[in-house]
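What you see is part of a larger complex, with each chain still in position.
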Amino acid sequence: MIFSVLVLGAPYSSGASYSAYRFAQAALDADHNESHNKNHSANHNECHTIHRIFFYQDGIHSSSQLATPPQDEFNLYQAWQDLQSTYDLDLVTCIAAAVRRGVIDSGEAKRHNKLQHNMSTNFSLSGLGQLVEANALSDRVITFGR
Amino acid sequence: MPNDNKQKPILIVNQSAPYGNANAKESLDLALASSAFEQALSILFTGDGIYQLLPKQSPDDIQSKNLLQMLKALPIYGVEQLYVDQQSLTERGITELDTQLPIVLVNSVEISRLYHDAQTVFRF
Amino acid sequence: MILHTLNKSPSNEALSEQLSQVIQADDQVILLEDGVYHSLLENNDTSHWLGIAAHVHALNDDLKARGLTSNNSAIKTIDYADFVRLSSECDKVIAWY
């Protein structure tokens, strides 16, 4: 089954980003387990893929490269980056929502004459068309709201 | 109501008042993107979302864009009908919505059908 | 005398209840942002803040933006200069959000 995931809340201000992370992890684990365990229960006998995870509204803050939680707290920002690297996930941050809220990559920084940028390279900036396309190409869109 | 499953019909639900936060604006952005990709799309206004349809909005003095004007442009983008929860209007004592909007009042049963006919629901 | 500010619509009933519990007859209220939708209500319920507060004000810019004119004669429209003045005239300001 092909999933896409929509994240609408920021880390800390909402549980959306953490719950979405756990859901994505579980979907990808189920897939992974499947290839190694033929005796898996009938309920798990499906291969899952995640077509895309789209970050919209305050969800865009998950893609910050500069956030640094205290060392004794879980680093959700880093966790998303690691999950992306491990599974080569397509993590897309809505460009309109992000630029107005202050999350930009090096390209947007140039375009807006900013000397700095703050988006993780594990995410890519793109338009809402990527969410519409994800909906068209996935069996389910799972939304994690504020 | 669009009901072609291959097209994965989308329902966008507006339940937030305009201007107090970004929900109304960012919902509209998604509606425009959906219609640009020619997706089957229904839009429902319920709860505080019906405040988006009040006439005479004039947000110049809070330095915001007029969201009502942007809603009026939806038919140009192929969104022919805006579904409005009759009960939400009644509860709020709202009797007058903007007359230039292509509004269809819906009851509880019709709202439930909108949800069930959609493949994906986005709520703002 | 307390000045209360309220920035959420009547749909947030829990918030209105909390305010109603605390407010006293000589307190004042300023409605701002989505709080201005309270001006659509007519409330004579003396257990509700709208029926208790001596003076209820609404920020004009926020009313106008939302297409509202205060047809509730008990609610006075004000600007930010009035907001500042009322803040200094009252003993303290409590924000409800």
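Per-chain numbering from 1; labels A, B and C assigned in written order.
FYI, a contact is a pair of C-beta atoms (placed from the backbone, for glycine too) under 8 Å apart; a residue touches a chain by one contact, two chains touch by 3 or more.
Here the structure is a predicted model, which is why all the values come from computation and not from measurement.
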Copy-number formula (whole complex, one representative of each chain type shown): A x2, B x2, C x2
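Keep this in mind: only the chains that are shown with their structure count from here on.
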Between chain C and chain A, distance of the C-alpha-averaged centres to the nearest whole Å: 40
Averaged-CA centre spacing for the pair chain C and chain B, given as whole angstrom: 28
Residues of chain B engaged with two or more neighbouring chains: none
Chain B residues within the chain A interface of the complex: 8, 10, 22-23, 26, 29-30, 33-34, 36-37, 39, 119-120, 122-123
Residue ranges of chain A in contact with chain B within the complex: 6, 56-57, 96-97, 127-129, 131-133, 135-136, 141, 143, 145
Touching residues (chain side chain C, partner chain B) in the complex: 7-11, 33-34, 37, 40-41, 60-62, 64-68
